[in-house]
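Only a single protein chain was left out; the remaining protein chains are all shown in position.
On to chain A.
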Amino acid sequence: MKARVTVTLKTSVLDPQGKAIEGSLKSLGFDGVSNVRQGKVFDLEVAGDDRAKAEADIKAMCEKLLANTVIESYRVEIAG
C-alpha cells in the first residue's frame, strides 16, 4: 500500500525558510503570493492490505519519528 505523509511547521511557528522563499517569489514578480510555508513529503509503502492498520502504523511513525510534534503537524494520505 502506498502512502504519502506531509509534514509542515505548525502555523504558530515562524518559518524563516518559507519567508525567504516568499521574498524570492516576490522578486520574480509574483506579487500576490503570501503565507509561503515550507514542509516535507515522505512517500512510503507498507506491507499488507489492511487500510486501517496501515493508517494507524503510519500515524505512529509520524508521532515517533517523521514529525516533531512540538513544532510540526502531519497529514497522512493512503493511495487508492
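Basically, a residue touches a chain if its C-beta (ideal position, glycine included) is under 8 Å from a C-beta of that chain, and two chains touch if they have at least 3 such contacts; residues count from 1.
In this text, contacts and distances are computed from a predicted model.
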Worksheet item: What protein name does the UniProt record of the undisplayed chain give, "Energy-coupling factor ABC transporter ATP-binding protein", "Benzene 1,2-dioxygenase subunit beta", "4Fe-4S dicluster domain-containing protein" or "Phosphoribosylformylglycinamidine synthase subunit PurQ"?
Response: "Phosphoribosylformylglycinamidine synthase subunit PurQ"
Worksheet item: Thinking of the whole complex, not just what is shown, which of A:Ala52, A:Leu65 or A:Ala79 touches the missing chain?
Response: A:Leu65
Worksheet, complete the sentence: Where chain A meets the chain that is not shown, the residues are 12-14, 16-17, 20, 64-66, 68, 70-71
